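All protein chains but one are shown at their positions in the complex.
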Amino acid sequence: MRILAIVMLLAGVFAAPAVAQYVDQPLSDPQLEHRAQVLHKEIRCLVCQNQAIADSNAQLARQLRVIVRERLEAGDSDSDVKTYLVDRYGDWVLMRPPLKASTLILWIAPFVILAFVLGGAAMFVLRRRRQQQASVTPLDAQEEARLAAILDEQN
Amino acid sequence: MRLRYMLPAIAFLVVAVGLGVGLTLKPREIPSALIGKPVPEFSLPAVEGRTGGLATADLKIGTPVLVNVFASWCGPCRVEHPLFMELARTTDVTIYGLNQRDAPADAARWLETFGDPYDKTGADLDGRVSIDWGVYGVPETFVVDGAGCIQYKHISVLTRDVLEEEIMPRLQGKKHVPCEK
Partner (left out) sequence: MIAELGHFAIVLALAVSIVQGTLPLVGAQRGIDALSAIARPAAIMQFLLLVLAFVALTLAFTGSDFSVLNVWQNSHTQKPMLYKISGVWGNHEGSLLLWVLILAAFGFGVATMGNNLPPSLRTRVIAIQGLIGVGFLLLLVFLSNPFERVFPVPAQGNGLNPLLQDPGLAFHPPFLYLGYVGFSIAFSFAVAALIEGKVDAAWARWVRPWTLAAWTALTIGIAMGSWWAYYELGWGGWWFWDPVENASFMPWLLGTALLHSAIVVEKRDALKTWTVLLAILTFSFSLLGTFIVRSGVLNSVHAFATDPARGVYILAFLVVAIGGSLALYAWRAPTLKTGGVFAPISREGSLVLNNLLLIAATATVFIGTMYPLFLDAITGEKVTVGPPFFNATFVPLMVPLVVVMAIGPMMPWKRADLAGTLARMKVAAMITVAVALLTLYLSGFEPILAVLGMALGTWLVAGAAIDIGERTRVFRISLRDTLNRGRNLPRSAWGGAIAHAGLGVAILGITGSLSWEIERLQIMRPGDRIGIAGYEVEFGGVAPVTGPNYDAVRGTFRVFRDDELVEVMTPETRRFTQPSMVTTEAAIRPRNFGDLYAVVGESNGDGGFATRIYHKPMINWLWVGSIMMALGGLVSLTDRRLRVGAPRRRIAEAKPALRPQQQAT
């Protein structure tokens, strides 16, 4: 059984397959290959569901990597390649959610949070200052007299 | 009770409601980007041992059709297969099979062993056509209307409920989505 498994594994690795094996063959043009690798990081592997195709060894990921290379060789621009995939799989295939109405909230949120946080800090500082001032309540007439008496004694 | 102190509790409540709704959703299912779009241009030979390959024209025959993406190496495909056999036997629904990335001999043997419910099959040896259809897992099943416009996609094993509630009505022309050009 084990021998069979090894033989099958080697056969899969060595044999010229009737079914295409998607192999990471880098493009001969280094600039194109660099663009391919950047794109690979921006496209989601749909069966791994939170990895980019650059990071996954799944069959689909490998296939998509090869397709990205092919499209670049055919002369597509980076956004053409992305559009090609989005046409087939939807916005979901891009790692960076596109900026449109529904994701605007997402991209703005961190700034809103920061504003809240800084606002909170400012409020905090102001409150402290007010507290400090409030805690200094003026003395009434009797206390003033006592204070004067004590100070006289000290002198 | 000052509002400031209530904010965390209120914020949590909003989040909890969101999570509650979230439990009813299905995050692993990505809806097809091709609903309401025409089928891609393609032409494939039949699976080994069969006549009649599959091409775009076969999907514009005037009546809605089912396209089932399957493979011999796909376990869940075995689970849904009997349903397709039953469909082929008891109805006159046109069913096409898109065989994804299968060695020809394997696919042929699978159909011989478990039965062939498909009116036509297309052997997508390298998986390119599947990508054009936006397929990312196997099995998947599409409903295409008579004019070649994709109406619906089901992901994973086809169950009787989905067949009755989603597929059959669309095969009868209900819930029709018009096609963009």
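In this document, chain identifiers A and B correspond to the written order of the chains, with residue numbering beginning at 1 in each.
Here, a residue touches a chain if its C-beta (ideal position, glycine included) is under 8 Å from a C-beta of that chain, and two chains touch if they have at least 3 such contacts.
No experiment lies behind these values; they were computed from the predicted model shown.
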item	value
Residue, one of A:23, A:74 or A:141, that touches the chain absent here	A:23
Chain A residues touching the omitted chain (full complex)	2, 5-6, 9-10, 13-17, 21-26, 33, 37, 42, 44, 48-52, 54-57, 62, 90-92, 95-97, 102-103, 105-107, 109-110, 113-114, 116-118, 120-121, 124-125, 128, 131-132, 135
For chain B, residues in touch with the removed chain	1-2, 5-6, 8-9, 12-13, 15-16, 18-23, 25, 27-28, 30-31
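The definition used in the following text is that only the chains that are shown with their structure count from here on.
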item	value
Chain centre separation (chain A, chain B; CA means) in Å	31
Chain A to chain B touching residues, read off their complex	17-20, 46-47, 49, 59-60, 63-64, 67, 86-90, 92
Of chain B, residues touching chain A in the complex	28, 30-34, 101-104, 125-128, 131-134, 136-137
